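Here's the structure we're looking at; comments come further down.
And then subunit A:
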Amino acid sequence: MIINSDGTKPIYVQIAEWLETEILNGNIQADEKMYSQYQLADIFNINPATAAKGISILANEAILYKKRGLGTFVSIDAKQIILTKRKDQTLKKLVKDLVVEAEHLNVSESELIQLIKDAGKNDEGDEE
Partner candidate 1 sequence: MTILTTFLPILIMIGLVGVCFFVIKKSFNFKRKKRGFGTNRFLVGYILVLLIATILFYVLPDDEFLSVPKNPLGWSELEQIQNNIYQADDQEAIDQMEELDVVNEWSIPFQKDELIISSTNNGEYIFILAEVKSEMDNTIEVVHYATNSMLLKRNDQIAYDVELENNTLNIMSPNPVNLKLQHFDAEFTTTQFSKTAQFKTEYFSFGIRGPELLYIKVPNNVKITGDVEFVEK
Partner candidate 2 sequence: MNVIECKGLTKAYGRRQAIRNLSFTIEENKITGLIGRNGAGKTTLLKVIAGFFRKTSGEVHVFSYQPFNNLKVSANMIFIDDNITPPTALNLQELLESAASFYNNFDMELAKRLFDYFSFHPKQTHQSLSKGMKSTFNVIVGLAARCPLTIFDEPTTGMDSAVRRDFYRALLKDYIEHPRTIIISSHLLDEMDDMLEDILLMKEGQVLLHSSVLDLQEYAIAVSGNKQVISNWTKTKEVLYKKDIGVGNTYVVVRNELNELDKQQAHIEGLEISPVSIDDLSVHLTSNDKGGIDDVFTRD
Partner candidate 3 sequence: MSLPEINTWRLVRKQHAFKLKSYAGMYTSLMAIQVIGMLFSLGGVSSGGVSGDEHSIEFRTYSSNVVIAFTFLWAFISSILITTRAYRNDDFTFVTNRLTSNLSNLLFLLSASVIAGITSIMTGNVNKVIAYFFYESDYIIATDITFQGLLMGTFVTILYIFAFAACGYLVGTIVQFHKLFIVVIPTLIIGSMFIGTNTHDTSLLLVWIMDTYGKETSILLFVLKMIGTVGLLFLLSITLSNRMEVKQ
């Protein structure tokens, strides 16, 4: 991943999201040690403090847990939390935007639902 520094999303959010994706993809299993802030800083060429904030977001959401002196580890239900969060926040927000945009364009609710159904058919299998 190349850090997108055009300012649309804070870098630590991008880091958090990248870590989530790593967990979802199974690259880091539950109870496995998470990247340290320094590793992340090195990988993405960012200040370690920024990387640390990315990690702490996930820790606050219980996706990661800290073991004193050992580092940060992936929680057992990390995947589940991430999925729920993405559904709750990301998807809902996207839908909200979608609805607002549809209103702007005078697209009726049924038309919109049809569009979603069509899109779903094309993209089927792309993602679980």
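Quick note on selection: all candidates are chains of the complex that A comes from, given by their letters.
The rule we apply is simple: contacts are C-beta pairs under 8 Å (C-beta built on N, C-alpha and C of every residue); 3 or more make two chains touch, one makes a residue touch a chain; residues count from 1.
Worth saying up front: this structure is predicted, and the values here are computed from it rather than measured.
Pick out the one candidate among 1, 2 or 3 that is in contact with subunit A within this complex.
Candidate 2 is the one in contact with subunit A.
Considering only the defined contacts, which subunit A positions touch candidate 2 in the complex?
Where subunit A meets candidate 2, its residues are 3, 5-12, 38, 41-42, 44-50, 53, 100.
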